[in-house]
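The complex appears here without one of its protein chains, the remainder shown in place.
The chains carry the letters A, B, C, D and E, assigned in the order they are written, with residues numbered from 1 in each.
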Amino acid sequence: MNQDWFNPPRTFAGVQSSIQDARILVLPVPYDSTTSYKTGARDGPQAIIDASINMELFDHELRREPADAGIHTRPEVAPVMSGPQAMVDRLGQIAAELVRPPVMLSEAKHLEGARGGNPPDKILCTLGGEHLLSVALAWAYADRYPGLTVLQFDAHADMREEYAETGYNHACTARRILERSPVVQVGIRSLSRDEWDFLQTGPPVTTFWAEQLPLSEADLDRLVDALSGHVYLTFDLDAFDPGVVSGVGTPEPGGLTWSEALRILRRVTRDRRVVGFDLMEYCPAEGNTAGAFTAAKLAYKLMGYCTEE
Amino acid sequence: MNQDWFNPPRTFAGVQSSIQDARILVLPVPYDSTTSYKTGARDGPQAIIDASINMELFDHELRREPADAGIHTRPEVAPVMSGPQAMVDRLGQIAAELVRPPVMLSEAKHLEGARGGNPPDKILCTLGGEHLLSVALAWAYADRYPGLTVLQFDAHADMREEYAETGYNHACTARRILERSPVVQVGIRSLSRDEWDFLQTGPPVTTFWAEQLPLSEADLDRLVDALSGHVYLTFDLDAFDPGVVSGVGTPEPGGLTWSEALRILRRVTRDRRVVGFDLMEYCPAEGNTAGAFTAAKLAYKLMGYCTEE
Amino acid sequence: MNQDWFNPPRTFAGVQSSIQDARILVLPVPYDSTTSYKTGARDGPQAIIDASINMELFDHELRREPADAGIHTRPEVAPVMSGPQAMVDRLGQIAAELVRPPVMLSEAKHLEGARGGNPPDKILCTLGGEHLLSVALAWAYADRYPGLTVLQFDAHADMREEYAETGYNHACTARRILERSPVVQVGIRSLSRDEWDFLQTGPPVTTFWAEQLPLSEADLDRLVDALSGHVYLTFDLDAFDPGVVSGVGTPEPGGLTWSEALRILRRVTRDRRVVGFDLMEYCPAEGNTAGAFTAAKLAYKLMGYCTEE
Amino acid sequence: MNQDWFNPPRTFAGVQSSIQDARILVLPVPYDSTTSYKTGARDGPQAIIDASINMELFDHELRREPADAGIHTRPEVAPVMSGPQAMVDRLGQIAAELVRPPVMLSEAKHLEGARGGNPPDKILCTLGGEHLLSVALAWAYADRYPGLTVLQFDAHADMREEYAETGYNHACTARRILERSPVVQVGIRSLSRDEWDFLQTGPPVTTFWAEQLPLSEADLDRLVDALSGHVYLTFDLDAFDPGVVSGVGTPEPGGLTWSEALRILRRVTRDRRVVGFDLMEYCPAEGNTAGAFTAAKLAYKLMGYCTEE
Amino acid sequence: MNQDWFNPPRTFAGVQSSIQDARILVLPVPYDSTTSYKTGARDGPQAIIDASINMELFDHELRREPADAGIHTRPEVAPVMSGPQAMVDRLGQIAAELVRPPVMLSEAKHLEGARGGNPPDKILCTLGGEHLLSVALAWAYADRYPGLTVLQFDAHADMREEYAETGYNHACTARRILERSPVVQVGIRSLSRDEWDFLQTGPPVTTFWAEQLPLSEADLDRLVDALSGHVYLTFDLDAFDPGVVSGVGTPEPGGLTWSEALRILRRVTRDRRVVGFDLMEYCPAEGNTAGAFTAAKLAYKLMGYCTEE
Partner (left out) sequence: MNQDWFNPPRTFAGVQSSIQDARILVLPVPYDSTTSYKTGARDGPQAIIDASINMELFDHELRREPADAGIHTRPEVAPVMSGPQAMVDRLGQIAAELVRPPVMLSEAKHLEGARGGNPPDKILCTLGGEHLLSVALAWAYADRYPGLTVLQFDAHADMREEYAETGYNHACTARRILERSPVVQVGIRSLSRDEWDFLQTGPPVTTFWAEQLPLSEADLDRLVDALSGHVYLTFDLDAFDPGVVSGVGTPEPGGLTWSEALRILRRVTRDRRVVGFDLMEYCPAEGNTAGAFTAAKLAYKLMGYCTEE
């Protein structure tokens, strides 16, 4: 039957390379059990993927189609409902396998021969879901890339030790990540007194407040200097101003514009190696369709930036 | 990687038999270009499939899982935008191939050997999209099953000769179908004077008005008698009362209840062979989530009824 | 320019007779200042008219097009914001003029000659807006038709003497109407102790509770007997079950079905003369599109019933 | 300051007796972490309470104001996010204290003197939130009332042993309750094969299927016979037909009407003592405002029925 | 019972000081009877309060928790429905009592002793509701603080003499206020010819047009110079650009950004004493959740700025 008669599949950007050939793996995680204000981030991954299907594949800034690097969308990760710690454990296992899948060793050898070297790691692009999930991802990446730094775009510091009687809560995301990697934060404009006091104790955190936006050139240099060679990027979509993405669980006025976000990401990906990233907390029911489109485009811009030679 | 860690795929009922093994093919058609009142039926197929994933596979009325007959969901049919006639032509070609796919002749032979006979035709379950699409399906089925009757559940007679300057319009669906097959209509409660006058001229149409609901036993007998051995069923979801499915393009008060619809369908599938069916005009933006769930359940009940021995 | 190239106007049913030729005047009143729970009934008239444009003009129960009697839609009545009493006064003046317009006396004479008698009064179909507006209409009709009875379909008794520091409140509608006409109520299922106590004092009110639905034949006879020769009908759409019309300001479970409402109205219009009617409290933001369509269809059914010879 | 100048408080029915004087305690629990299809039941309790404020206090069926028995609304129970088992434990503790609060022993004595006997237990009316919460409540009541039966209104059997890797999931509610009390189910129309097979093994469960609705008098007798003297009632709002309450997480066509639900509950409360009840799974984002109003009215009808002498 | 087990109350920021100890009183006024375009501002106060509960109490700009000054949320003011003038009168009485409550004179004396002076007036933070309400508030403040200036943030001049047959209309807000105090306006971008002509006659109004945004330093100086020592601030949320707060009754493109609003308010509160303020016209149904959060944050920033020593 003529394949032109059918729509592209419901995968990111409407393309689907084989898992072997794909440089980029998209991992949808429809989980939002610990959110405190507005729920619905579980519907985020599918909304972003649906929006991405109508997106142009060509990036006129890069003058190429980033999809040529190969994108493979995995099935959604099934929620584990026995508690958030179990969910983080499960996602950690999945991420570890995907970043360097053991089942692919034989093909890897074959590729090695063909290309004269090790096959490159996959770049994992995780679509959330609530921000807690990034703990699993950042930890898996910290295991794979010793010395990794985590770059966090966020409206909230997420530096709570515990919240709602668990340390595995979206409000504790950066605090948990910090247990294994230094953190650089951008766009922060909301935190508790305890979090403020904690930041005064000198943990390995560099914070760029929303009030510093747009970043001066000096700030941008400082930001890059604070990052190590390998960077895992976690992007809570509430880092954006609500005028850019309104559909998030806990919106905060005064955030990043689209062009400022791209400016920072362009610089970071030019000077450092971003080995994986996630886009979290998109909550379709709370905002308009434009937010899903913006999230999809951000993911695709990052796919392009991360695969520039 | 452990497959239990991932959600079922985004296919009808969350299952996916191979196309060879499936007795039932689900065909989503996200097309709604000729609708006149409220648009959005193009989003119907995916909404119904999304709802179906959370549905139980067990049918306690039939005491079995209808999915055991094998269900395979095709990719969405891509809209042809040059005009509705071209879209009907395209869908007709696709339906003809799916009902008895020529590419499967060799496997067919193989199966014949194994089972000692011809492999059965597929039962096509099309999810719309606007009602015009049923013209393509009814025509394809009329070609395959000479003498076929079409059973139409609908609030509207759809007997217009032309509308909005074309005969290929959702308001003309039954009139076009009638060019090749007799039509039996259930639930009708809205039509123009021209359609009324046309029905007085004695075309091969049997109409059961909404005012006759619930059908008496005598009416139900008359309905079955008006059907031939092979029946194609086209179900415009506005046949239901808006209290049952509110999300349709042109709602009409006073329609079918859920139990009355099942009662009629149970009888028809018991006494006649329903060789294919479609569910049309579900329009998620106009109603609540419950409508998608009801449509999914209706499709699944029909899959069960049509595969009873 | 070819008029077929343009849509019908945004008037009820998409038709527009001249005011002289029209038997029925549609009066939209987008006013909802005293509502207590959910606001938005001010958007009801336009939503009902928009829905009506896609409605078929043919009524297969009556086997004719009720629009042939002539329907003329007036511009929306501008809200008076100085207080609800002023608004009631204003609407009363407008209604009085429309029911028997003095400016039309000369044409009236001319028509008299042609038809050999007085031209008939207009049937005013008012689309609300909040239920308080019906006070103005019922009073205007009571002035024009001495001995008039008011038939109220409603979920609420609306028999409060005062509410929110005014007697001109939607919760006092029937109490105000009662000052000039006896009231027959259908579908009531919510009232305060004070209203209950008031009803025990024996005012000229006949109440048919929702628990009596569907009405027995004896009840239906009693209902008709309680009405005088001329009847003004006020239909608060919350009389319907929320499964029939969900978009109302104060929904109540357990109301009228569509077929029961038509059954009662068919009988009333057969045995009594309904000289005007209103449909109130449709609140598009609180429900689905189907409700607007149902309201439009109810208005049109009534136009048909009221113009049967 | 004049208290008439201010609105009633945001408590159930807009009233607030002291906790000592109240016969009925309303407990809102905004928790929905294990839902599988549509989330948002956490917003249910507040939506129901907001709707209840505009409800009339008078019940014309009972000819009294059930609020006279004293209603006290507690603050919302804070979600425990470390996992569903911890949440069930917490809610169980709270419920145990509320049903017979130890801190009130001294007042109890005082009241004993005054009334010549033990003060009556509180009737707990819990507003969810997801159905899993009912496990905590049914267990707490089973401890308090040995021999208690649980009466479950539901579309789903909820008889799974485990789901999403935990036995503390909304899909396992009745199975967990069954560990301590016999269960009588009404309105069931969806279950898995495993649940069906489990029901065939003869557990202490009596099931009335949706297909049996409306219940015959014989069935109603059988239902009452299956209940012991003390009954805890758990009402998953998806037991209703979606035309009655559309805003639930997992709607199923073919459910209870409003009048049928009241008919069964009137009979049960007349012949047995309902010592507590919950209304669960109301999900405002998925349906219309009418659903919140219907849920509020159901709670209030139950408060009336349970306090009839 | 353990108070940690329960959520914070539904009061602003989830805190509740006693009325005596609170420096700031929050007064919700759910009234919107004179709005002309989109209704629903009556739901604004509760939406803002609900959003505020999830807000962090710490303000990292001020490095303290403004809530430490004491915040007490009053019950909602009950709407008076007999007309807008009556409502303005009522709110005026309430505001006068709250700003300097006579019932508190004895405690005041006690506090005087303790602090060696008069207890400070309460800062009233009113949440609307329609803008007309600000007339009552500005008048009450003008009585209390002779020589007061009113600072108005708004998209519309609100300088009409009368509208919809009353001078007590949201479109006349500033014109009424002007009868007792000079007005300084910021963000104006919409007015009628009559309002324009009125402004040319030299009333005590200083207007900063939207086209002047962001204000130059000179303009900012001019703005402060136009204010007297005591300032009442009325903030119609449509002063913001719709990209910042989209949920308002009459949106206008080209308004204030979040950072520009804070910049002006920081300067004004530094150089003048803002003795009370209101946030009006937030209309949840017309926009996204982010708007409620932005309004809540603006209120809290103002509470912080107004209590800086």
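Note that a contact is a pair of C-beta atoms (placed from the backbone, for glycine too) under 8 Å apart; a residue touches a chain by one contact, two chains touch by 3 or more.
Computed from a predicted structure; not experimentally measured.
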- Query: Which of the chains on display does the removed chain touch in the whole complex?
  - Reply: A, B, C, E
- The one residue from E:Leu191, E:Ala239 or E:Ile264 touching the chain left out of view is E:Leu191
- Contact partner of the left-out chain, one of C:Ala41, C:Met55 or C:Val77: C:Val77
- Task: Identify the residues of subunit E touching the omitted chain, counting contacts across the whole complex.
- Result: 36-38, 156, 189-193, 195-196, 209, 211, 241-243, 246-248, 250-254, 286-288
- Query: Which positions on subunit A touch the chain that was left off?
  - Reply: 51, 54-58, 60-61, 63, 65, 241, 243-244, 246, 258-259, 262, 288-291, 293-294, 297-298
- Message: Need a quick check: the contact residues on subunit B for the chain that isn't drawn.
- Response: 32-34, 36, 39-40, 42-43, 78-86, 163-166, 168-169, 285
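Basically, only the chains that are shown with their structure count from here on.
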- Item | Interchain contact steps from subunit A to subunit C (minimum; 1 if touching) | 2
- Using C-alpha atoms only, the most centrally placed chain is D
- Query: Just going by residue numbers, which of B-C, A-B or C-E has an interface where over half the contact pairs are the same as at C-D?
  - Reply: B-C
- Message: Rounded to the nearest 5 degrees, how far is subunit A rotated relative to subunit E when their C-alpha atoms are superposed?
- Response: 120
- Query: Quick one: subunit B and subunit E, Cα centre-to-centre, how many Å?
  - Reply: 57
- Which parts of subunit C, given as residue numbers and ranges, touch two or more other chains? 36, 241, 243, 246, 288
- Contacting chain pairs, sorted by label, are A-B, A-D, A-E, B-C, B-D, C-D, C-E, D-E
